[in-house]
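Removed from the display is one protein chain of the complex; every other protein chain stays in position.
To keep things simple, chains are lettered A, B and C as they appear, and every chain counts its residues starting from 1.
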Amino acid sequence: MHETSAAPAPAAQHHGPPTTFISKHVFSLDHKVIGLQYYGLALVAVFVGMVLSWLMRIHLGWTNAAIPGLQAISPNGAPGGVITPEYYLQLMTMHATLMVFFVLTTAPFAAFGNYFLPIQVGAEDMPFPHFNMMSFWTTLTAFCVLISAFFVSDGPPLSGWTAYAPLSAIGKVAGPGEGMGQVIWATAIGIFCIGQLLGALNFISTVLDMRCKGMTLSRLPITAWAWFITSCMGLTAFAVLMPACILLILDHVAGTSFFIPSGLVINDQLLPHSGGSTLLWQHLFWFFGHPEVYIAIVPGMGIVTHVLVTNMRRPMLSTKALLYSMWALAFLSYMVYGHHMFVSGMNPFSSLVFSFPTLMITIPSTIVVLLWIGSLYGSKLRINSASLFALGFVSMFVSGGVSGFFLAQPSLDIMLHATYFVVGHFHMVMGVAAMFGIFSGTYFWFPKMTGRMMNETLGKTHFWLTFVGTYCIFMPFHYLGMAGNVRRYASFTDDYLQRLIPLHQFITIAALFTGSVQLIFFYNLIYSRFRGPQASANPWEGTSLEWIMPSPPPWNNFGGKDPIVYHDADQYGVRTSTGADYIMQNSPESAVVVRDGD
Amino acid sequence: MQMKHAVIAGLVMLGASALAVAGPSGGTVTGKVTYEGTPAKMKPIDMSKEPSCAKMYATPQLVETVVTGAGNSLENVVVYVSAGAPDEAAPSTAATFTQKGCRYIPHLLAFQVNQELKIINDDQTSHNIHPLPKLNREWNKSQPPGTPPISEKYDKAEFIPVKCNVHPWMHGTFAVLKNSHFAVTADGGSFSLANLPPGKYTITAWHESYGDQSQDVTISGTESKTVNFVFKAKPY
Amino acid sequence: MAKLLAVTIIVIAILSAIPVVMNTWKAPADISTHGHLIDNQMSDTMVEAGVSFLAAQILLAIFIWQFSSPRTDGKVKTFPGGAKGLVIAAIVLVGVEVLALGAFGSKAWAQVYFTPPGVDAMPIQVQAGQFAFYFRYPGPDGKFGPLHPEMINEGNQNLFGLDPEHDVDSRDDIVTAEMAIPVNKEIHLLMHAKDVSHSFYVPALRIHQDFVPGLDLSLHFTATQIGKYEIVCSQLCGLGHYNMRAYLEVMSPQDFDDWQKKQAAAQ
Partner (left out) sequence: MATTLPPPKPDVGRPPERLEAGHNGNGGFGNLVPADGNLRALQEYSPPPSSSAIWVGIAAISMSFAAFTSALIVRQGSSTDWRHITLPSVLYLSTLLLILSSVTLEIARRRVAAFMSGQETRADVPKRWLYATLSLGVLFMVGQYLAWLQLRSQGLYLATNPNSSFFYLFTALHALHVLGGLAGLVRVTRKFGLSTLRRSTLNATSYYWHFMGVLWLYLFFLLWMKI
């Protein structure tokens, strides 16, 4: 009743229009700018990570090769340009950490999610723009902290991105980088968790509270669902990783013994710790670690579906089935983390207990794949860079997925655990597939984000070389693994590994090639940003709400008035009065469906 | 006491400088380091983990924590002037420490504060040099085959255990000393410290397993004194 | 463009399958009594995974080929049976497949981990430390001396921290850097970690188990082929991880006794 008595108030706004350059591009509250900032961060991180992987690959192919100029960068790490074993492990740790946290988590989830989730639910912004801004700047801080590990005396940690205790907990006696470097690492990851928790909080409440009129849950585009599911996973996963990092830091700086058992001897010295549990870290870490894999891939699934549906000009066979499968994946991902620890000294019985839900995961995954393939049937597939990468994603997801059959079984894990088979598996299903999702999303949404089209020729070239190149890199990993090639080796001195070295050299060449191909993409991004042809509001004839606004969108998305939604985002393959084969979500008109009209 | 030492030190310094001008003369301290009792049996080293090294030896190498010679003589003992002699600037020559066949050559390397230490890897495998100092700065570097020598310095006098993290059996010692009056006993256990200006010195003998012993000796003119050390050997 | 993609996918799928079918890069041949279970399980899984892999890729390629060409009629068709058929197929086929895999796989696993070592199994202690394995045989008295971590001194090769001065049991313990075992004799391996986590991986033996600091685990196995094999560490343990290995010598009982005598003399 008091509203009536209230003076007419201005329309709800999250924040006024940005006035200064700073408020517009730097400390912006606008979810779109924040999304782009995340995307930029991911670009930087992926470039660094890629260069690191090059160094690693060169070392693995030609162990005693001197890399010109490297000594200048790291005198201790590469005396005379030859990478030392510890430097290799440090490169590996940083490569993995950068890629998993700052690329696979930020790009498909934080970057695209920030930009398009509020738009797709028809909101002006997220409910907590300040949290959103903090989320990015916290993540950026985490990134800087992590990179600073390169500049401390002993360099970054060498314990891998899994940072298994006690190697990661006992300090510098464990090896170069395990002192300061490891503390920096744990701090960076802790900070990163805070950033992602803030993000997830915003994402979830955006979907729950900010949907515009008519945008029922059942009408959410699949991408919005993907980001929602991902943020639910992120919320729980990162909330567990942060405590783990806190405990790890305490073991380092406060002399506690959470992860350090009694009676450890290094350099003939008995360590002053006692009673800690080694497996505790592994449990905490993998409880985060496995969902993290799905945090990386589920947004990709959403993006790819979104792109495919738009370019197939037909809806998925069943968006619901797809949705339930993604929920199933998310849910199962918490029950299976133990499959990372089959031979870690867990009770062998629990290994079996963990193996069945792990095998079960293949069911929703198969459903998703079959839905993608089945939906292709009878579609009117449009081939462009975006759809090419989407199709590449499906192919990669299959290739990476089938190796899950093996790793889900404890008995086979005896042969394959910690071999290149595992490396091949997660690089394909989580690394490359997710990257393909990112590429697909970039080619698809670039017009919306910048108001200019990307160069298709460059885009397609980029796809072909990348698609073939990545297969050349990661398929052989599986063969190496089946031959018993252990991962995380700085060089291969064991007799039974000698005959595998040529294969490693092949992979190295493929990696150098595929990596340099990405320069085409970087060039295309920059060139098209400034020189690309103007993009219309809806270049791909999509139905979801991002396409009803001009490209690029104004600061307040829908110009101050919320849209009203009448359909789900699947209205393709129809015939409207205007003869179009799709209906925008906000268009009130109904249409005759002509799917299988004949 | 302190006072006295200081005065002596001062005098010695004067004398030393004078003599330095006069040329290389002065007293000599010679002697022999022996042990009594039964030293522990030196275990053989199994290098099978590193075939490139293992194949260099017909019979397994023995550990070098206690190396004995004929007549109960004790090797790898540093005998040095621990008091009485002035600190000296480091010589320009580098002390070389070689890794060959997964052994340290020499097992015990004595050199001066701030003297250049040159570490060479002669093997086909990658080594790791990890000295464990208490006073000096700790570092831990790997040295892949074919990479340039590592050059380091220590700015405090200390006995530093050295190990290779990759090959657990590789153990050695750096003896970082304040002055040039030192010797490391070789086969026969005998040593000789020459060119000692007149003065009162404390001669110390240090062994990595048996600890150290000291004796005072006063040198006048160019006489030659004999100082012997006897360490107690433990069977385990 | 799309047709090219279809072809590429099929070519890649087939090329990827070839090395597996030809078994170009073999794992070391199995020399254990339980290994064949794992190998069979491996090949069964390979068949099922391979079939699903090829099927999915080829189907994908076919549809891309077939439906990418722009068609004049504005109609899109739906996959016969719609989603229901596919979903049911996925649940039933894959469900049965993975259940079967899981069930058979469990047998192999149980064989390795659920059976106790025989009473006459020969005890050997292995200690993993940065970056080498060392092995301890109880010697004639059949008893392992107690460990005193604070006494470990690699310089004089007291690698386990034994105190022969006070522990009688330790005096005849045999410590070696390579693992010699008699052929066709069950070995009961007692695993102890000196510093950080390591792993005991013998591809030829189809044995793989992490060392857990603060928690001594044990394994048991029987080798059936005389020869020299490699034991490697597969759990990242520091800068020398790549170089952490030991040799496993499977000997005839006679040779093994001689070897043990030789080692005992050398201690």
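The criterion applied here is as follows: a residue touches a chain if its C-beta (ideal position, glycine included) is under 8 Å from a C-beta of that chain, and two chains touch if they have at least 3 such contacts.
Keep in mind that this is a model prediction, so the values were computed, not measured.
A.B. asks: Considering all chains of the complex, which shown ones does the missing chain contact?
C.D. replies: A
A.B. asks: From the list A:L91, A:A186 or A:M215, pick the residue that touches the absent chain.
C.D. replies: A:M215
A.B. asks: Among the options A:S135, A:T187 or A:S257, which residue touches the chain absent from this view?
C.D. replies: A:S257
A.B. asks: From the list A:G113, A:P221, A:G276 or A:G392, pick the residue that touches the absent chain.
C.D. replies: A:G276
A.B. asks: Considering the whole complex, which of A:V44, A:I204 or A:L270 touches the chain not shown?
C.D. replies: Answer from the full complex: A:I204 touches the omitted chain.
A.B. asks: Under the stated touch rule, tell me which residues of chain A contact the chain that is not displayed.
C.D. replies: The list for chain A reads 2-3, 5-16, 124-129, 197, 200-202, 204-206, 208-216, 235-236, 239-240, 242-244, 246-247, 250, 254-258, 261-262, 274-277, 279-280, 283-284, 287, 562, 564-567, 571, 574, 588-597.
The definition used in the following text is that only the chains that are shown with their structure count from here on.
A.B. asks: Whole-Å distance, chain A centre to chain C centre, using C-alpha means?
C.D. replies: 30
A.B. asks: Please work out the Cα centroid separation of chain B and chain C, and write it as a whole number of Å.
C.D. replies: 47
A.B. asks: Mind checking the centre-to-centre distance between chain A and chain B? Centres are C-alpha means, answer in whole Å.
C.D. replies: Spacing between the chain centres: roughly 56 Å.
A.B. asks: At least two partner chains per residue is the criterion; list those residues in chain B.
C.D. replies: In chain B, 125-126, 128, 142, 163, 165-166 touch at least two other chains.
A.B. asks: Would you please write down the residue numbers of chain C that are in contact with two or more other chains?
C.D. replies: Correct list: 129-130, 154-155, 238-240, 243, 245.
A.B. asks: Which chain C residues qualify as touching chain B in the complex?
C.D. replies: Those residues of chain C that touch chain B are 129-133, 154-157, 159, 163-165, 176-178, 238-240, 243-247, 266-267.
A.B. asks: Name, in rising order, each residue of chain A that touches chain C in their complex.
C.D. replies: On the chain A side, the touching residues are 84-86, 89, 158-160, 162, 164-167, 170, 174-176, 178, 261-266, 268, 270, 276-279, 312-314, 316-318, 321, 343-345, 348-349, 351-352, 355-356, 359-360, 362-363, 366-367, 369-371, 373-381, 383, 388, 391, 394-395, 398-399, 402-403, 405-406, 408-415, 417-419, 460, 464, 467-468, 471, 475, 479-480, 482-484, 486-496, 499-500, 503, 572-573, 575, 581, 594-598.
A.B. asks: Which bits of chain C are touching chain A when the two form their complex?
C.D. replies: 1-2, 5, 8-9, 12, 16, 19-20, 24-28, 37-38, 41-42, 45-46, 48-50, 52-53, 56-57, 59-60, 63-64, 66-68, 70-71, 73-79, 82-84, 86-87, 89-91, 94-95, 97-99, 101-102, 105-109, 112-114, 129-130, 149-150, 152-155, 161, 194-197, 199, 201, 203, 206-215, 217, 230, 232-243, 245
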